[in-house]
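Selected chains from the complex are presented in situ; the others are not included.
Just so it is clear, A and B label the chains in written order, and each chain counts residues from 1 on its own.
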């Protein structure tokens, strides 16, 4: 279990480190840069990009003007190895080509993509629709959900940073499943995401005129986060888990809102749910939960918090769980830095408050 | 069952009618005016409003400039009775004060609010939180969901126009429940609504700066549309129905998106679902359904269509139903005119295509 006091003790003793970002021109990469630039113990060493290599980061994101004028470079393993930790913020399927060599050279890797989140290669290949070329490394990859995996993260070489949707679904579901307050099948997860979750790309379906004043579900029943959610819940609860997951695209830039309908054990009381959340998350720095406050995306945007609300609804045998996160922070870059903090013994909240 | 040919035959024989709107300054009232102004057989007689009485409709909505300059009037039953049909677009709780006298004077009434949607007074009073002062009229009120109630609508005196959320949930669920393809309890309904659904009012929670770039659930487990959905499904299917319903407020002006997770009968095939939709909706003018097209709000906005998509998901025992409507049209004013067309023997699509 998380121990707040110990975590803080790392602060003054901590040594400074150097970090690089592969994929710095994407939204998650840029968000990582913002967070790392505020971090007491990190110096950002290299920013790697592909088509944007040769440009300054503040040309791509003038937001950084007067703060950062680093020139993006084409990736090379030698350049990357000048850092202590390498963040990979690339589309899934690319990290697997880079990680073996980085690991061989002793670097710590935090991958924001999906390549190292699965133990089961077949499941990966079925949902991601391409072959896994570094499957031999899967056993040593650690799933970077700090609230449930903190001890393993401390000594990891490869951290697989969780997906944005899974983060929003796992944190509310895991304690209830583990403690047997809900059934392990028949769970419905309805998620809503801002457009930045799809990355920074030229795609007519993501254009303002297509997305604005509309909503659509997509990848219904076939989204790659389905097996990620199910398999992590299975590891935590020890049971076979059945989830139905439907993501929706929303006309907002940032944020994920997840509403979960889970079959409740008969007689479940609101206080049971609250007790379990207190037990698991009472000391967690980035989890806020409440019986009375309903989460809203605007309460968490630009923060590393997840907000969780719930309602027991015995009229139809459900417990309703609601959560909100910033998809680019707790759903990506923020959680990655949280993992880095654990890995290097820093205060877990450093750079994130 | 709907008979397209018969419905069309009314067209040339139809007499023209006069219609009035009570609550013409609200969003639904204004939308009604737009639709009725295109209708071949209707003359808009009176527009009633309260605080806006004395103003011209194009002062409140300059959209109408050069088309309508009618002055809004304070309501009086005598003025209303110059019309053949009276639309009431007021907040729930107000229609019950006006309907008894209109009915007594032989007027047809189409109420867009919730006052006459329930047969069960206790349920109304529990969810609407005020007393019903015209409960004696409930037995003669007809629920105006044309696809399921067309015959009764033809001879109704009082039509209770369905709620926006119920319209979006009932149309996908009803045929599957009636034909026993899904179980009647454990159904989860996740709905997303644009802000116009909350009406035109001064409310800090509806202000742009509060709603934009955010999402929130609200009235979780206590929304007044829960018993409306459940009771209509019970009448249609003959079974006790259990629904969990969570509405969410979205940063869009118009539109409702509903995602439903229903426990499927074992062995349910996609073709079963498609067949049932064909059977019930194959000839319906305003229902579009598809196994392959996923509904999007932008496909239905500014129309009277409901779009329905679905996916059978045996991996977790669910059928997923997705629907989209324009909350102000199929969810309010459009459906009200559809009901009026049925009531007066006009082509059901008149004014609505």
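General observations
In this text, contacts are C-beta pairs under 8 Å (C-beta built on N, C-alpha and C of every residue); 3 or more make two chains touch, one makes a residue touch a chain.
Since this is a predicted model, take the numbers as computed values, not measurements.
Because every chain is the same sequence, the assembly can be counted simply: 2 are drawn, and the full complex in the file has 4 copies.
Heads up, the rule we're going with is that only the chains that are shown with their structure count from here on.
Chain A and chain B have centres, each the mean of its CA atoms, that are 40 Å apart. Within the complex formed with chain A, the chain B residues making contact are 185-188, 190, 192, 210, 212-218, 220-221, 242-244, 246, 248, 250-255, 257, 259, 261, 263, 294-298, 301, 309, 311, 313, 315-318, 320, 322, 324.
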